[in-house]
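Of the protein chains in this complex, one is absent; all others appear in place.
Showing chain A:
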Amino acid sequence: MASCLLHCYLSSLLNTVALLQVYCVKFSLFFTREIRVRDLSSISQIYPVPRAILTEFSLRRIAILQQFRFGNPRTELYSATRKVGFRSMAEDLVLDTAIRDWVLIPLSVVMVLIGVLRYFVSKLMHSSQTPDAKIVKEGQVIVRARNLRAGANFIPSKAFRARKIYFCNEENGLLFVPKGQGQNPQAQMFSDPNMAMDMMKKNLSMIIPQTLTFAWVNFFFSGFVAAKIPFPLTQRFRSMLQNGIDLSTVDVSYVSSRSWYFLNLFGLRGLFSLILGEENAVDDTQRMMQMGGFGFDPSKGLSAEKDNLDITQHEWALLNFEHRAEAVLRKVIS
């Protein structure tokens, strides 16, 4: 069983790596060709950019700035800049069709594919874990004690006292945790190999693909202006949409490739629920929250609940209900 699982991990890992390699080759070809074509002098010919700014730009960034509108209006761009002048250059930034074909679309497609792949991998590795009876019971005890605390005033004080003692007494109360018995989660993890296994699976299906894709995006696509959204936005969106380009002159409605990656990472959930079915959507944000919840110690919850219950005072709420009922009945009669 374990070897089978290991095999699964390895094969999935290899798949990802192979995928990456294919893209590596494709894109390195693409870039060497592109960069050779576009050299500095040609750029300065097209854009009347001051030399000081030009030197600041890295080669690749210039390749971005030099993007053309979808279509092929090299001449159109030229005339446009001429007409309006340098001041509005940032607004008239036009994107190359090659960027659409080689950055925008591949990035989205790869994100979707990785999401689907991850879904299948996690499905393969999914082990139907039977929860520990003790943990389930502790959770239920906490819920019941919380109910008792919340609704204490609705039951007679005799009943409340009986329950309080049942929960809180120091001999065998349900919420009483003897000292030293509360296991710390780390020791528990070592004693229970299943737990470590689950951790590894979680890592494998979430962290590793994410780091890999991020590294991949960073390596190949850093600094691209990948898309333009069709409406203007305020400056505050700059950090969201233009992660990876440090230009303050570029209009905020342009989206950098790294930001496009993030938008895809968090925004593809709807698409996944369409492809993989409603409840199968891989939701990264949710998973991250789950990760945060790891290491929760139930015995801590028990003792906290015990403290809360200890200080709960009982004031029977029903003492004046007869008067309230009278008022209600008077209203009914009148």
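We adopt the following convention: contacts are C-beta pairs under 8 Å (C-beta built on N, C-alpha and C of every residue); 3 or more make two chains touch, one makes a residue touch a chain; residues count from 1.
We adopt the following convention: contacts and distances are computed from a predicted model.
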item: Identity of the absent chain, which is to be given by its UniProt protein name, from "ER membrane protein complex subunit 2", "Bardet-Biedl syndrome 12", "Probable electron transfer flavoprotein subunit beta" or "Translation initiation factor eIF2B subunit delta"; value: "ER membrane protein complex subunit 2"
item: Chain not shown: contacting residue from A:141, A:168 or A:245; value: A:141
item: Touch residues of chain A, complete complex, unshown partner; value: 130-131, 133, 136-137, 140-141, 143-144, 147-148, 150-152, 154-156, 159, 163, 277, 318-319, 321-322, 324-326, 328-333
